[in-house]
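With one protein chain held back, the other chains of the complex are shown just where they sit.
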Amino acid sequence: MVGGGRDAFIGAVHRMAARLDDRTELVAGALSSDPERARLSAADIGIGADRAYSSFAEMAEREAGRPDGIEAVIIVTPNHLHAPVAKAFLAAGIDVICDKPLSATLAEAEELAALARASGLVFAVTFNNTGYAMVREARAMVAAGQLGTLRVVRVEYIQDWLTQPIDADGQKQAEWRTDPERAGRSACLADIGVHAFNLAQFVTGMAPEAVAADLTTFVPGRRLDDNAHVLLRYADGARGVLIASQVSPGSGNRLALKLYGDKAGLEWLGHEPEIMRFTPFGEPTRILVRGGPGLGPASADVSRMPSEHLEGYIEGFANLYRDAVDAILRRRSGEGASGGHVPSVEDGLLGMRFIEAAVNSSLAGSAWTRL
Amino acid sequence: MVGGGRDAFIGAVHRMAARLDDRTELVAGALSSDPERARLSAADIGIGADRAYSSFAEMAEREAGRPDGIEAVIIVTPNHLHAPVAKAFLAAGIDVICDKPLSATLAEAEELAALARASGLVFAVTFNNTGYAMVREARAMVAAGQLGTLRVVRVEYIQDWLTQPIDADGQKQAEWRTDPERAGRSACLADIGVHAFNLAQFVTGMAPEAVAADLTTFVPGRRLDDNAHVLLRYADGARGVLIASQVSPGSGNRLALKLYGDKAGLEWLGHEPEIMRFTPFGEPTRILVRGGPGLGPASADVSRMPSEHLEGYIEGFANLYRDAVDAILRRRSGEGASGGHVPSVEDGLLGMRFIEAAVNSSLAGSAWTRL
Amino acid sequence: MVGGGRDAFIGAVHRMAARLDDRTELVAGALSSDPERARLSAADIGIGADRAYSSFAEMAEREAGRPDGIEAVIIVTPNHLHAPVAKAFLAAGIDVICDKPLSATLAEAEELAALARASGLVFAVTFNNTGYAMVREARAMVAAGQLGTLRVVRVEYIQDWLTQPIDADGQKQAEWRTDPERAGRSACLADIGVHAFNLAQFVTGMAPEAVAADLTTFVPGRRLDDNAHVLLRYADGARGVLIASQVSPGSGNRLALKLYGDKAGLEWLGHEPEIMRFTPFGEPTRILVRGGPGLGPASADVSRMPSEHLEGYIEGFANLYRDAVDAILRRRSGEGASGGHVPSVEDGLLGMRFIEAAVNSSLAGSAWTRL
Partner (left out) sequence: MVGGGRDAFIGAVHRMAARLDDRTELVAGALSSDPERARLSAADIGIGADRAYSSFAEMAEREAGRPDGIEAVIIVTPNHLHAPVAKAFLAAGIDVICDKPLSATLAEAEELAALARASGLVFAVTFNNTGYAMVREARAMVAAGQLGTLRVVRVEYIQDWLTQPIDADGQKQAEWRTDPERAGRSACLADIGVHAFNLAQFVTGMAPEAVAADLTTFVPGRRLDDNAHVLLRYADGARGVLIASQVSPGSGNRLALKLYGDKAGLEWLGHEPEIMRFTPFGEPTRILVRGGPGLGPASADVSRMPSEHLEGYIEGFANLYRDAVDAILRRRSGEGASGGHVPSVEDGLLGMRFIEAAVNSSLAGSAWTRL
């Protein structure tokens, strides 16, 4: 693991997710670039002193040289380090599991995707919402034509934790996410908007060809956007709206995906991840429940518990690890690194194109801008 | 009443709403332009044969001449007749209660507003959602600064009844609403989008200065839009999104208003009209209930029932009639026609400007267009 | 109308409900036994001074003698007056619409039912929850066997307004409802428990043969129960629980009915009266919505508005008036007073038997007690 030391947030989540199914072991880490902090953080989580690094480059090199070296690296640093770290491990021939967004800039993302493609290695991007069982089911239903031709895509990711200038007040999580040097050209889109974008793409199987965006910074002194309203146009005529906000009091962490086709509508809410509202036009709405009747293998394959024994955020995240482990095993067995459900470097790249297009559109008076 | 004969929908709603508080009596009507249908429709609802007209012009003239002539007219025709009918009754010195949208074209709306202003008569537009008690409360809370400075306005009105081409198949309600001759330049915005627009304006006390719109017609053969995605910009920096759709399976009639300020957020849903979620930033969300604790006079003034004895669509509509009757009594007592809560011809005009700007923006590649 | 003067609550509700469909006219009243209050209350609501009585006996006698005398009386007094008033009007040959519970004592109820049967007159008891469209639909579904054999009946009516001793503090509505002289042997059961009992009976088509009850008075100084837990046993083996409480903070007015058969389950909540959750065993739960797909004539027959245009408490109450008017017209046309959906004096009597049995059971250590 690179990143994820003391005071970090998402590193611990990755560790729990990776551990849940007992198919991974964490044996090395560059948890901080500060040597002392790196050492202490490693000790906290049982990584031996000999494999506790403070330099990711050194870690990549030395682990690649060990007979018992790591089989994959997990990257949980701030955005701007994703690309340099990933490049180092790709170069060392090590499979990569990287947090989103893929990088801080589109240029880095393009380069990284090219390297990953050339390497033949697994490059998983942890768009964790794709791991929810009912998201998998939704994707299968769309693919099976249960909604008919998709017309309208509405996706939202709404939070409130940046309502006040806590970034200026030194809150660490807020600080780097709103810092152009570390976050990239957008704060809100890079942090959560890209999750919403990816979720819609994952379930619908299609990405918009153009966006018209209105990004705003509401909190005085903040250096990047904290609210984004984005119109979407798809190649086949479908239309969409993507809303991301971190200044919406009362919405702690609200993700929603609503899809409407000519045959049916479907609604999934991130805070009720185990159910889905499905309405074939002209019939009553059905509440589909993970593990319950009316579902197929897509959700069953990633279920650990019976119906209505709630699987939440960590379990969804763990499904990505399950898929990533499968992908790594497939690659090592010679079956190749692609395929499966786990979001790839291409999905990560697409997310970066979305951010780039949305920022450019917003700067151009919300003009329609191609991805 | 003009319009509202057999087979009509909204006429009966107006009659129930007007009757609920026992302050009006329906004594004359031009319920249809077809004489036989007009006669039968009048008989159905107890209007005497001598006051059952088939011409609104004749009705205006003759009622104005009777000593017991009507005190106000209710206009519930398709959109394109709103203006001609209203003009006839204004000219006859009769107060007007008119369904939304104000007219089929912006030019008519401008003319009508000028006539109404000059007349000194009451001109109420039945944007009925403004009648819900909790909508009144929300407006009072915003006005009192409980949300702080408004940053984000999100409003949606979503239906599914036009998912299939029932207009082409002769369904009467669908037919005129999607007919440019009778509906105007937009179907979805004129039918429900303008309700959403007005609701947001009523509660926030402000209208956007510009919109960027993406209107779509999804159903083959349909002549006007059936889905609208609209970005909003307000003079003081607030931003918004307005979504209207009549092709969203599973959403029979879903209206939602969500407001976020720098102090608090507020959410109101049309299908749960008696409650409101209110979240001062940094405090737990509170469920405010009509008639319950924590509310002021704005909702109490329009309540008929104790808390949790559900008042619904008709009751909300009836509150508009209550206000319109008050306004008419005030005007007759010499206090003037303005003031009070009831949406005015100016609100109707603003709605028409919104539709015009949104249609123009959509035709111009979603360019920002001023109202 | 007898009762329902100034300061009364339910009288105004009856008047709105009776007025909504424009099939009744209120022309006479004994709104209070205090002559001055009776006169003023009548004037408030447009009843002429010559038909404003302060004695219900006088009203019954004089109205019966007028050629334009009332066709039916509405009784909205406290419980203990229901029987004497109803007897007076039955004796005068006038149809009766009476609020619940039927009387203050079971003996009165038995006598009244006998008189009503003998009279051949309409005797409607306003168990208003039976008027909700989806309650009608639920009854039809049970009758059609959609739930299979009923096994479990769970019904609750929960409020919080008596959490504190407001009866002792002189709040009028609380005062008479907790006064044994005016309410009868139970407060909570007579006020709301009997509604829950009737709702379950109406929908299931069956009444329990025995109850085991635990009635409690939590508020110090209160003279009757404010909380009731009742087990139910039905003749064919079904079992149930009925809960009524007026001391449950956070529950303003919560009514719930849940039925489980060997084929399906069904849940209806009074605060979301327009929907019903229906789950055939082994299939996804369906959200049935008034006016929406999958429903039959039972709900359509009492709908005024399209789907998701919320009809609430008053509309449900108005459906009882619609049915009562139909029953009165049928009787007058010689078709007889019985039949239709409106709860009868027999239903009122059954409610009184339930209260009696529950009170007796509670006094006997919750022993099973037959109705």
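Per-chain numbering from 1; labels A, B and C assigned in written order.
The rule is short, and it goes like this: a residue touches a chain if its C-beta (ideal position, glycine included) is under 8 Å from a C-beta of that chain, and two chains touch if they have at least 3 such contacts.
Model, not experiment: these values are computed from the prediction.
Asker: Of the residues listed, A:Gly48, A:Pro180, A:Gly252 or A:Gly336, which one is in contact with the missing chain?
Answerer: A:Gly252
Asker: Could you tell which one of A:Leu257, A:Val289, A:Val302 or A:Ala357 touches the chain left off the display?
Answerer: Of these options, the touching residue for the absent chain is A:Val289.
Asker: So which bits of chain C touch the chain we can't see?
Answerer: 151-152, 154, 160, 163-164, 212, 214, 216, 218, 227, 229, 231, 233, 237, 239-241, 243, 245, 247-251, 258, 260-267, 277-281, 285, 365-368
Asker: For the chain that got dropped from the picture, name the residues of chain B it touches.
Answerer: Chain B touches the missing chain through residues 277-278, 282-289, 292-294.
Asker: Identify the residues of chain A touching the omitted chain, counting contacts across the whole complex.
Answerer: Touching the missing chain: residues 9, 12-13, 15-16, 19-22, 45-46, 252-254, 271-273, 289, 291-292, 304-315.
Everything that follows uses one rule, which is that only the chains that are shown with their structure count from here on.
Asker: Pick one for the touching-chains graph, please: line, ring, star, complete, other.
Answerer: complete
Asker: Could you please state the distance in Å, as a whole number, between where the Cα atoms of chain A are centred and where those of chain B are centred?
Answerer: Their C-alpha centroids are separated by 42 Å.
Asker: Return the distance between the CA-based centres of chain A and chain C, expressed in whole Å.
Answerer: That pair's centroid distance is 55 Å.
Asker: Where in chain C do residues touch two or more of the other chains?
Answerer: Within chain C, the residues that touch at least two other chains are 289, 292.
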